[in-house]
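Dropping a structure here in structure tokens format, bear with me for questions.
Only one protein chain is missing; all other protein chains are in place.
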Amino acid sequence: MDVVTTTLPAITLNELHATAERLKNWGRWGPDDEIGTLNHVTAADVVAACRLVRKGKTMSLALNFDEKGPQGGKSNYPAIGRFNPIHVMLRSGTDAYAGVLDHRKIRGADDIIIMPTQCGTQWDGLGHIFYGDKMWNGRDCRTVTSFGAQQCGIEKTRQKIVGRGVLLDIPMMLGMDYLPDGFGVTGAVLDQAERHFGVKVGRGDFLLVRTGHLEAKLAGANWDGYSGGDAPGLAFDTLDWLHARQVAAIATDTWGVEVRPNQTTEAAQPWHWIAIPIIGLTVGEIFDMTELSRDCAEDKIYEFLFVAPALPITGAVGSPINPQAIK
Amino acid sequence: MDVVTTTLPAITLNELHATAERLKNWGRWGPDDEIGTLNHVTAADVVAACRLVRKGKTMSLALNFDEKGPQGGKSNYPAIGRFNPIHVMLRSGTDAYAGVLDHRKIRGADDIIIMPTQCGTQWDGLGHIFYGDKMWNGRDCRTVTSFGAQQCGIEKTRQKIVGRGVLLDIPMMLGMDYLPDGFGVTGAVLDQAERHFGVKVGRGDFLLVRTGHLEAKLAGANWDGYSGGDAPGLAFDTLDWLHARQVAAIATDTWGVEVRPNQTTEAAQPWHWIAIPIIGLTVGEIFDMTELSRDCAEDKIYEFLFVAPALPITGAVGSPINPQAIK
Amino acid sequence: MDVVTTTLPAITLNELHATAERLKNWGRWGPDDEIGTLNHVTAADVVAACRLVRKGKTMSLALNFDEKGPQGGKSNYPAIGRFNPIHVMLRSGTDAYAGVLDHRKIRGADDIIIMPTQCGTQWDGLGHIFYGDKMWNGRDCRTVTSFGAQQCGIEKTRQKIVGRGVLLDIPMMLGMDYLPDGFGVTGAVLDQAERHFGVKVGRGDFLLVRTGHLEAKLAGANWDGYSGGDAPGLAFDTLDWLHARQVAAIATDTWGVEVRPNQTTEAAQPWHWIAIPIIGLTVGEIFDMTELSRDCAEDKIYEFLFVAPALPITGAVGSPINPQAIK
Partner (left out) sequence: MDVVTTTLPAITLNELHATAERLKNWGRWGPDDEIGTLNHVTAADVVAACRLVRKGKTMSLALNFDEKGPQGGKSNYPAIGRFNPIHVMLRSGTDAYAGVLDHRKIRGADDIIIMPTQCGTQWDGLGHIFYGDKMWNGRDCRTVTSFGAQQCGIEKTRQKIVGRGVLLDIPMMLGMDYLPDGFGVTGAVLDQAERHFGVKVGRGDFLLVRTGHLEAKLAGANWDGYSGGDAPGLAFDTLDWLHARQVAAIATDTWGVEVRPNQTTEAAQPWHWIAIPIIGLTVGEIFDMTELSRDCAEDKIYEFLFVAPALPITGAVGSPINPQAIK
């Protein structure tokens, strides 16, 4: 195994803006487009992705949504109001047992969920991040009001998140349990991983990059430092890589995809500044790749059918999901 | 076209209990099972289902989740506390525009969803309905408390809702836009539909039965009478049919699957009494089959890959979903 | 009884702006003030108000907070997302009965409330309405973000809503059960009511104006047209009256205090434009004055101790309340 350097260059706001100009996909799919790089997936890609299924094994990449989720941890970064799901009942089995439902002539339970769309395994929609006063496709950020995203809501992706999934399992490649905080997965690392695992990422693919970070927190039974905190993740230069490869979407097992501390102090989450509003990337976070990692290591196959539909919540800027990897 | 009778026999509580004895699947998959008929799906079924995808077309069967959803209609039946989704923002584009986020060095939006799990397109989990003091697999209904379903929570299905989907489009067969309230889709009607569409429902299939009811409400732009109200739907005798065919799950475009008014006044939703706690069926409701119906009528193919993962909300008795039919 | 005319003059935006200049209280209580006219109440006023209590009778002016509240009615005006309170349990007596709490060695119930602060009986706080880009005391409206009101939050009133209450019962004066929609209660009507009831409104008073509108809806068991709808209410000229009298706060039994249809189509709720951000008035709505009206008619005493503390929800722009009139 070659040593992989993780020393990352600092980036400036000027470089950030230059990157935005270089990678801007605005207008690429017409002025009315609201789903960005999900347009990269063709019908033929979907057919081909389904052909990848050979053993009939489905794996969920979701954490359960409950009070033990990642929002319970402490963070040194300022909170933005996310909390773990709150699940309450409208009717229960204890009501049934107590006989108080019997006037309805049926005994049943019902429930309510209260949750930030981005509290657990989730997609960032294209209304999630703004670039100055603009959002994806050059739209005005003021279309995302207290009444929700009037444009680029997550519901627009309702039947577009099906295709070929590819796993690049970085700690597996490096013989590590997990990557340390601050470890930057650069384009070069992704290239190396492709060679290592014998898989190629291309147009319309859903790329999953594993860092092991989530599993490390699960192993410690402690989410402190996870949400909003330092983490391994994608380096800023992967924006060019992802743009060139024309991926449909990307997801990792960290809370925020990109490496932390960030490569600049002039912007927070600089990769997000470009990925979502400029490139039009739908971005997945807090994916649990534990089982998928093991399975791929076992059968040496790092591609699969990937189906991860967002809940079509009108005007939402993200969605909790239960992504399915099917091999 | 043969005339299809919709005169349904009245059923008694005795017949209901006899049906329970006849169709009881408790113990069929061991004493610890929590997912019931989803066990009917094998790995080979998943592979075969993926092979059905020929044109690479994905169709969502979900209504958008928003304040225009079906819970806004009036009903003559007593309410059980369901309401349309409430979507609110934690940060917005207007905050961004106003400059109040800039101290964070990133401009973004976040949001929260508050919703009953069964307010829109959804799965009924196996903790949703009780039979006396029992739930699926003979478990004690008291395990579904105010803290949620300690057993048979929807999260147990997390990677089991993938397989072959089959659409039986009853109004299409009958040359109707939609079936009227009280129209009972019997086992005989399902048999007829199989012959009509040249498709056979078998072990491990996800059966979708269209009544046109949801589309009729959408066409009228008025949900009055939908949720909790009268509807066309499955007759009581389909329980034997579904049990015999060993379907994995079933879904319709109505709020409650079964025909209303019910075939008895001694029990409300008698089909539910058996389907969920006795047979162990996962049941889908409020599926929007508009696009699927048109597509199947066009290509005459009534089978497809079906992927409809529940959100794994720990202890939930249902889940909002975005079902994907892929052809 | 003199006939009271209710023909109201139309007002223009120019007049509205002139009124703003004329009545502007900005700076009156210093540049840091966040509670406006509540400053009119002195310690001596509180002592005097307590001396008004002679028979020891307490009356609540709140509607119960529940699913039968006024937000369930239909409106011809666009909705702004308010809904009736949603009350759910965290533990229940049925849990207790079922024995599932006994491992805690205590049997108890707990609950959650989900509600818009202005869904029922409530105060409008000073962050509720803006005048252009300004709010009370000339502050920037951008201080009311998705994170709440950083300034002028309702919590600032935490110990200031105690004083002398005065009821002016307009339909009682006019021998009507309730005032019709569009009936404008002008300054002249308020003057007449003072004379009629032998009570004088002065500095630091909490003025309650009854229209009978809420009781009419309760009598009809139907809230249609209430929230956001047409109503009797205060005419625009009462702004001068209230400013001159130096009231601490004002409340009515309608959803929005002012007469509807409004006296202009150039602004919606023009009275609010001035009352809250310009005068600094805390405004009460949806007060149930049924019992108070009867009691005052009986003992002919229209003044009382008034205690109506807001819940000090940090950054809230309103608060549900249970106002107490004590005689």
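First chain written, first letter: the chains are A, B and C, and each begins at residue 1.
One rule holds for everything that comes next: contacts are C-beta pairs under 8 Å (C-beta built on N, C-alpha and C of every residue); 3 or more make two chains touch, one makes a residue touch a chain.
Owing to the predicted nature of the structure, the values given are computational and were not obtained by experimental measurement.
The residue touching the chain not shown here, chosen from A:95, A:169 or A:285, is A:95.
Although one chain is not drawn, the whole complex shows that of C:85, C:212, C:225 or C:284 it is C:85 that touches it. Listed residues C:241, C:273 or C:287: the one in touch with the omitted chain is C:273. Within the complete assembly, C:109 is the residue of C:109, C:188, C:218 or C:301 that touches the hidden chain.
Although one chain is not displayed, chain A still touches it through residues 67, 79, 81, 83, 86, 88-92, 95, 98-100, 114, 142, 145-147.
Not every partner is drawn; the one left out touches chain B at residues 81, 86, 88-90, 92-95, 97-98, 100, 112, 114, 146-147.
Where chain C meets the chain that is not shown, the touching residues are 42-47, 50-51, 53-60, 62-66, 68, 78, 80-82, 85, 87-94, 96-97, 104-118, 127-133, 135, 140-146, 148-149, 155, 158-160, 162, 266-269, 272-273, 305, 307, 309-318, 320-324, 326.
Definition applied: only the chains that are shown with their structure count from here on.
Taking shared numbers over all numbers used, the chain A to chain B interface scores over half, which places it in the same class.
Per-chain CA centroids place chain A at a distance of 28 Å from chain B.
Counting partners per residue, chain C has 81, 86, 89-90, 92, 95, 98, 100, 114, 146-147 as the residues that reach two or more other chains.
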